[in-house]
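Of the protein chains in this complex, all but one are displayed in their positions.
Chain naming follows the written order as A and B, and within any one chain the residues start at number 1.
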Amino acid sequence: MTRMSITGKDGALQPHPSPPMNDTETFWGLLKKFRVPIMMVSPAAIFTVIMILFPILYSAYLSLVKWTPGSEDAPFVGLANYIRMFQDPTFWLALGITLKLFLVCLFFETIIGIYLGILLSREVPGQKIFQALILLPSIIASVAIGMMWILIYDPTLGVANYFLKSFGLKQLVWLADPDMVLAAIAIIDIWEWSPFMALIITGGMRALPTDPFEAAVIDGASRWQIFKYVTLPLLRPVIMVAILLRSVDLIRFFDTIYIMTKGGPNDASTTLNVYSYLQGFSYMDMSYGSAIMLFLLALVMLFSLIISALRRKAVS
Amino acid sequence: MRKKDYILTYLQYFILILLFIGPVLWMILSSLKSNLDITAYPPILFFQPTFNNYTELFKIYPFAKYIINSFIIAGGSTLLGLILGVPAAYAIARYRLHSIAFFTLISRMAPGVLFLIPWYLIASKLEITGNNFLDYIMLILTHAVITLPLIIWLMISYFEEIPIDLEESALIDGCGRWRIFFQIALPLSLPGIAVSVILSFIFSWNYFLFALTLANNSTMPLTVIAFNFIGEGATNWGGLMAAATIISLPALLLTLFAQRLLIKGLTAGAVKG
Partner (left out) sequence: MNHCKKWTAWIICLAVTVGAFAFAGCGQSNQPAQTKKDVTINLLAQNHPWTNAIQPFIPDFEKQTGIKVNMQILTEQQTRDKSLMTLQAKSPDIDVWMSLKSFEGLAYYKAGFYEPLDKYLNDPKLTPKEYNVADFMKGPFTGEKIDNKLVGIPIIVEGPVVFYRKDVFQQYNISVPKNMDELLEAAKTIQEKSNGEIYGMATRGLPQAIPYTFGAFLHNMGLEWMDASGKPNFDKPEAIKAIDMYATLTSKYGPPGVVNNTFYQSSALFAQGKAAMEYESSNELSTITNPQNSRVVGKIGVFSLPPGPGGNHPTVLQWGVSISAFSKNKEAAWEFIRWATSPEMQRKLAEKGIASPRSSVWDNAEFKKTLEEPVKQEWAAALRIVMDNGNPEVGPPVTKQAEARKMIGTAIDKVILGTATAQEAASEIQQKLLEVLK
C-alpha cells in the first residue's frame, strides 16, 4: 500500500470479539468463525469463477484440439497449435509489435504523465477544472475516439496533414504507412492515457511529506535538482503503480487497432491480441486463435508479476 | 508563487487544453456539419451549423432504443457490480483477503476476445440469445465482469479509510457483522459508492466488444451501432460523428459536472491498485 493505512497497525477486525473456544481450530470452527466474510465474498468469487474461469478453461481445451467450423468433435492434437505458434513468423512479428507499442507508449505516457502530474500539483485557481478537462480522452469511448481519429488522420482530407502543411512540414500518410502506423496509433494512445497517468501521479504527490522539499530548499538546491533528487525518488512507488495499470492494458492493445486498421497495412499494426482475433474469427481457426490468446494472458500475468515485484522493491 | 509562475502555468494549461480537447471539439464540430463539409479540404472551421445529423439518427434508426439499451446494460451491470462487489470489498478490507481481490483482476488481464466464444456457447445452449429479456441479462452479466473488479478495488480503499473504532464499539454492543456493514460501514462509504457508480457506468457504457457479438437486434447498445455508419454505398460521416458525440455524452457530462467525484474515484482506484 502506498498510502498510510488508517485502520491501525494491521487494520484487520477481529472476527469475533473474544470467543475463547477450542472449535476455532477445526475446519467447521473456522467456517463458523468466518461465516460472515465468507458470505460477503462468495457471491463475487462465484461470479468471477463462472464468468472468467470457464472461458479460460474452454479456450485451453480449444487450443489443444483441431477446430474446424461446424465440427462436432474436434480431434485432439496435443500441443500442435503451440508448436505452430512458435514457428509462425507472423506470431513473432505480432509479439514484436506488441512489445514495441508497449514500450513506446509506456515511455511517453510516463514522461508526459510525470510532467502533467507536477503541473497539476501546483495549486492555482482553475486547476480542478483543467484536470477534469484533460481527463476527457481517458473516459471517452474508444469507439468514438477511433472514428474521430480516422477522420483526423486521413492523408488527403484530414486535419493532421493540414496542420503539417500549414507549418511547412512534410505531409504524412499516417495509418497507411507501415513505418508510420505504430507511431500514429501510439500518438492516439499517449493522447488518451497520459492524463490518466498524470492523475495517479498527482494523487501521489499530494501525499508526499513536505520536509525533504523544505530541506532541499534550505540547502539551496535548484528546481531541477529538487526534481531529480527529491521528487522523483519519492514518487517512484506511485509511478510504478501507474505503470502497472497501464501495462496490463497496453499488452492487450486491441480497441483502437480493431477500429482503425484491423492490423494493417502490411501487418504493421498486428498486435498479438489483434492477431488472435484475426486467426479466431476472420480466418475461422479458433484453436490457433485460442492458443495465441492464452499465450497473451500468460504474458500479461507475467508482466504484472514482474512489475508488482519491482513496485514492492521500490516501496521498501 | 510568483506572477511569472502563474503566467507560465496558465500558458501551459492553454496549450495542453488545445492538444487534449482539440480532437474532441473537432468531433463535436464535425457532428454539426453537413457530410460535404466534414471531409472538406482545407478543413472548415466556420460553417452553417445543422442538427440534421442528429435528427436523422433518430429518424433512420431506432436511436432512442439504442440509448435505452446502453442505459439498461451499463446501469444493470453497475447495479450488479455493486450488489456483488460492495460486500466483497468490505470483507476484503476488514479481513485482509487481498488475494481474492487479485483474483477478480484476472478479468482485466485476459484479452476480451477470449470470452466471446465460450460465453456465446453457454448462452446458446441455455437458449438465452433468442430471448430479449434473457439477452439483456446476459449482457448485464458480461459487462459486470468489467464493473465488478473496478467496484471492488475502489470500495476497498474507501472501507479502509473508515475508522475501525466505530465498528469495534458496535461489535462490543453485540451487533452482528451484517448490521455493522449496513448501518455503519455502508452509510460512511456513500461517497465511495457514488464514485463507483459513476466510473463503472462509464466503463460499461464504453465497452463494445462483448455486445458486438452477444447483443441481438433489440438489445444492441450505442457503441455497436457506431460501426454501422461506414458501409458500401452507405457511408455517413455526419451520422457517425453525431453518434460518436452521443456516445461520448456521459463522459462529457461527467467532466463538466462531477469533476471532483471523477478525480477522486480514478485516484483512489488507481493508487490502491
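Just so it is clear, a residue touches a chain if its C-beta (ideal position, glycine included) is under 8 Å from a C-beta of that chain, and two chains touch if they have at least 3 such contacts.
None of these values were measured; they are calculated from a predicted model.
S.K.: Which of the visible chains would the unseen chain be in contact with across the whole complex?
M.R.: In the entire complex, chains touched by the missing one are A, B.
S.K.: Which listed residue (B:Leu8, B:Leu212 or B:Leu261) would be found touching the missing chain in the intact complex?
M.R.: Here the residue in touch with the unshown chain is B:Leu212.
S.K.: Looking at B:Ile28, B:Leu105 or B:Leu134, which residue reaches the missing chain?
M.R.: In the full complex, the listed residue that touches the missing chain is B:Leu134.
S.K.: Over the whole complex, note the residues of chain B touching the chain we left out.
M.R.: 34-36, 39-41, 116-117, 120-121, 124-125, 127, 129-131, 133-134, 137, 173-176, 178-179, 182, 212-213, 216-218, 220, 224, 227-228, 230-235, 237
S.K.: List the chain A residues touching the unshown chain?
M.R.: Residues touching the hidden chain, for chain A, are 68-71, 154-157, 171, 173-178, 261-262, 264-267, 281-284.
FYI, only the chains that are shown with their structure count from here on.
S.K.: I'd like to verify one number: the distance from the centre of chain A to the centre of chain B, where each centre is the average of its C-alpha atoms, in whole angstrom.
M.R.: So the centroids are 16 Å from each other.
S.K.: Looking at the complex, which residues from chain A come into contact with chain B?
M.R.: 1-3, 5-8, 10-13, 15, 17, 34, 36-41, 43-45, 47-48, 51-52, 54-56, 58-59, 62, 116, 119, 122, 124, 126, 128-144, 147-149, 151-152, 154, 156-157, 159, 162, 191, 195-196, 199-200, 202-204, 238, 241-242, 244-245, 248, 252, 254-255, 259, 273, 276-277, 280-281, 286, 289-290, 293-294, 296-297, 300-301, 304
S.K.: Which of the residues in chain B come into contact with chain A in the complex?
M.R.: 1, 5-6, 9-10, 12-13, 16-17, 19-21, 23-24, 26-27, 30, 38-43, 83-85, 87-88, 90-97, 100, 103-104, 106-115, 117-119, 121-122, 141-142, 144-145, 148, 152, 160-164, 167-168, 171-172, 176-178, 181, 202, 205-206, 208-209, 223, 226-227, 229, 237, 240-241, 244-245, 247-248, 251-252, 254-256, 259-260, 262-263, 266-267, 270-273
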